[in-house]
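These notes concern the structure reproduced below.
The other protein chains are all here in position, but one chain of the complex has been omitted.
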Amino acid sequence: MMAFLTRRKSLLVAASAALALSLSACGGSSSTTNPPVAEKPSFAADSTMAKLSSAGKITIGTKFDQPLFGQKGLDGKPVGFDVEIGKLIAAKLGIGADKIEWVETVSANREQFIKQGKVDIIVATYTINDKRKTEVDFAGPYYEAGQSLMVNKDNNSITKPEDVKGKNVCSVTGSTPAATIVEKYGAVLVPAATYSACLEPLRNKQVEAITTDNVILAGFVNKEPDAFKLASDETFTKEPYGIGLKKDDKVFRSWINDQLEAFDKDGSYKKAWEATAGAVIKTAPKLPAINRY
Amino acid sequence: MDVIIESLPQYWDGFLRTLFLAVVSGIIALIFGTLLAAARVSPIAALRGFSMAYVEIVRNTPLTIAFFFAAVVLPRLGVTFQQFEVAAIIALSAYTSAFIAEAVRSGVNSVPIGQAEAARSIGMKFSQVLSLIILPQALRTVIPPLINILIALVKNSSVAGAFYVLELFGYGKQLANEHGDAVMSVLIGVAFFYLLITVPLGYLATVVERKVAIAR
Partner (left out) sequence: MTSVLYDVPGPKARRISLIGSIIGVIVIAAIVVLAIMTLARQGIFEGQRWAIFGQADVWSLILNGVGATLSAAAVAAVIAFPLGLLLCLMRISDVAWIRIPTRIVLEFLRGMPVVLMMLFVLLVFATSSFVAVVAGLVLYNSAIFAEIIRAGIQSLPKGQREAGLAIGLTSFQSRLTIELPQAIRRMLPSLVAQLVVLLKDTSLGYIVAYGELLRAVQVMADFLGPQFLFPVFFVAAAIYIAINLAVSRLAIWIERRGSKKAAGGMAHVPVAGTVPAK
């Protein structure tokens, strides 16, 4: 973006206001950190950590279309809070950011990718729940989001999920938030392929609201604060995001949990947040209590 | 298999919406496609040009882009609708009619020249030659390919699931998410309901094909 700025300066001055908005939005999720890589960490032989560490590379699954958490940038690499968490863990294994292979995982294939060993870990706005726990293990949670509603700026009639009963609400086909808003609150689902595809119908007032995790919606509000707002700061579900890994790898799981707590203590958790989602969501999160099951 | 039985209401709802999209779009596309084919062989240059350009562009555009235009660009142009089925029907019928026009045109070309010559020699106008002599014969030979286009239409309606209409495939994705342990059964259930429409249509095509072959 910066090179572009100098090259096309005259053009940009004319449109500076609009571009400043888009730049701040890009900037919000595109800055990255380079955590210091641990030198020759030692692990118990046969542990997953030892294997990954000696291989010198790791494959991490993340989302490529989730603003602030995991979103593919113009250079083709994902950026966001999930990505930073992934980098921090890799660094503790002695693996630099350049040795991480990022694989796009979508909601539908996350469990399968872990089971088949296509990825070593998944950091992908991955809500911990009991059903998923029967198939994979979760370290964390490292963040707690919650389902929320986004409406047009001038809409004051919707403040809580009960208000959308019988109304059109857009969400991603086959996602958990979509199921919740329909089954618990009686909304009429308008399905889309991605959350960003919901923006146009909302703008055109063909749907009353968009629903998904509050952090994703916050990203949209940030890009267009004059058009959209969150219906309320309250969330109506709890979505603890965990790090997915192979089932029954208890050693690896508790090691990641230890690292998460260490990141919290040494401030790298906060730093990762501020470099990414923190640019938009001002209230810094506290690391949720780790669930060591 | 329990999943399929348990979710029958959702499947049925989705099935009906898919059927609705296919039937309404199919009827519109048949009418519009035939008009396009007629325009393609008409004496008026502008009509020929329009028909040709339309068919060429639409046939070379992915359906997802057609859906994008109908569901996202049209509302920006002031054509808004509260029912997203309208956008899906516009996209599906606009897309399908280009293929129908091509099929009907090749059917028109398959009618022996003598038919048109005979019709004209007894004093018929272009509109009469086309509507009374050529199209009735052409339509008979194009029925099998037309049915195949309609089969494709039924399947194409599954793209509507990504463009704001909850139809059979959309329900399938939803059920697959809810029943992560029984994904295979869920999707086989979806396939079954599609085949419920497409296999009989395919069979019809085969039968008609045989009938037409005998007639010629």
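Letters A and B mark the chains in the order given here, with residues in each chain numbered from 1 onward.
Here is the rule we use: a contact is a pair of C-beta atoms (placed from the backbone, for glycine too) under 8 Å apart; a residue touches a chain by one contact, two chains touch by 3 or more.
Bear in mind the structure is a predicted one, so any value in this text is a computation, not a measurement.
S.K.: Which of B:15, B:32, B:99 or B:164 touches the chain that is not shown?
M.R.: B:99
S.K.: For chain A, which positions touch the chain that isn't shown here?
M.R.: Given the touch definition above, chain A has residues 4, 7-8, 11-12, 14-15, 18-19, 21-22, 25-26, 29, 64-65, 67, 71-76, 104, 106, 108-109, 112-113, 115-116, 118, 193-194, 196-197, 199-200, 223-224 touching the missing chain.
S.K.: State which residues belonging to chain B touch the missing partner chain.
M.R.: Here the touching residues of chain B are 41, 43-47, 49-50, 56-57, 59-65, 68, 72-73, 76-78, 95, 99, 102-103, 106-109, 111, 113, 116-117, 120, 125-126, 129-130, 134, 142, 144-145, 148-149, 151-152, 155-156, 158-159, 161-162, 169, 172-173, 176, 183-184, 187, 190-191, 194-195, 198-199, 202, 205.
Methods note: only the chains that are shown with their structure count from here on.
S.K.: Note which residues of chain B are touching chain A in the complex, please.
M.R.: Those residues of chain B that touch chain A are 71-72, 75-76, 80-82, 84, 161-166, 170, 173-178, 180-181.
S.K.: For chain A, which residues count as touching chain B in their complex?
M.R.: 107-108, 111, 131-132, 134-135, 168, 170, 173-176, 178-179, 189-193, 197, 200-201, 204-206
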